[in-house]
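Got a structure for you, written out below as structure tokens; questions coming shortly.
A single protein chain has been removed from this complex, and every other one stays in its place.
So, chain A:
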Amino acid sequence: MWIEIMRVAWRSVRANKMRSFLTMLGIIIGVMAVVLSSAIGLSAKAGVTKQVENLGTNVLTVMPGSASSGGISRGFGSASTLTTSDATAIAEQDPDVQYVAPLVSSDQQVVYGTNNTNTAIEGTNAEYPDIKNLTMAEGRFFLESEVNSAANVAVLGSQVEETLFSGERVNPVGQTIDIGGIPFTVVGVAASQGTSGFSNQDDAIAIPITTAMNLFTGSDTVNQILVSAKSQDVMDQAQLEVESTLRVQHQLSAATADDFQISNQATILNTLSGVDRILTLLLDGISAISLLVGGIGIMNIMLVSVTERTREIGIRKAIGAKRSVISMQFLLESLMLSVSGAIVGLILSSIGTEIVSKLTQDGNLLSPVAVGASMGFSVAIGLIFGVYPARKAANLKPIDALRFE
């Protein structure tokens, strides 16, 4: 008999296709929000992991300024307390440090022939590519000797190369470009690195730090110092060494806080996943509300359905349907609406996540937890919001139901 009751419920869902679909829409959107929010979480995590791999998992970033002074965060890089001699001191004194690359940046107008662009000029040393795991698409990175001699040589990011040399059928290596009005020789083009955090590494030009300081910044303060530890295992030691070296360099007394900030991949990851957490929370909120609204929609339609079919209920009762049979019929109908909605939502969102993961190559973004949770949630909603209409149907008196016009 239960199979028949299911058939009856299913037939009623199908009899009003448009209405059923619209009713399901709330659940469909809710389920998609659940799955997509978890997919965004997974994708963000995958993205961060990829960047961390790009950068190398053993890199420390030193920035000037403290996280908070007087209780107010001033943000990174707002003070200019780091100098090239700090970088030299770290390189010379800290045993667990492998490479050190100070970094100064300034935005400059870059011209080649008729093409020009405004881009970030990063002054650094020859150890930079080792820290960044930078590979060259063409030519080479500049050499230590070129840093020492403050040579006018430049390594282009792949995007800058594309902009400057678009339409030009020449090998950029060996060409002369103008940076801030000063001629530089291109010695290499870096392979594409993608975005790191919030900056696009491909839209930048690397030049010797000495040259950058001479021509553009005019001081020996640096924006940041990249430090790589000898291995991932000695990250913590390396960080402590760098910190004490810098405190000595800056002559800080024991009572004074650091006037610089050292962040490792873990802290960067935390900041990024914090952003991601807020996003996920937001989407979770949307999905919860959407599922709730979907549930109310189902209850509304079920009440309409009970009223519409009062006569049918009367006939069934007259013929001998018990209360449980009637209430089960309507409960199943409401369950079918919510579960069908969930299935449609899952199909749509699995197609969506499939496309996104193909594009981003982030692997499988359809989390089984999200699928299970949204399914479970939908079943619960179908039951909760179906109970009242089902009870209403079951409680109808046979004669009143039969007389209903």
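Methods note: a residue touches a chain if its C-beta (ideal position, glycine included) is under 8 Å from a C-beta of that chain, and two chains touch if they have at least 3 such contacts; residues count from 1.
Keep in mind that, in the parts below, contacts and distances are computed from a predicted model.
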Legend entry - Chain not displayed: protein name in its UniProt record ("Iron transporter", "Phenylacetate-CoA oxygenase subunit PaaB", "Putative ABC transport system ATP-binding protein" or "Thiolase family protein"): "Putative ABC transport system ATP-binding protein"
Legend entry - Selected from A:22, A:191, A:240 or A:318 as touching the chain missing from the view: A:318
Inset, instruction - Determine and list the chain A residues touching the chain excluded from the picture. - result: 1, 4, 11, 15, 311-312, 314-325, 397-399, 402
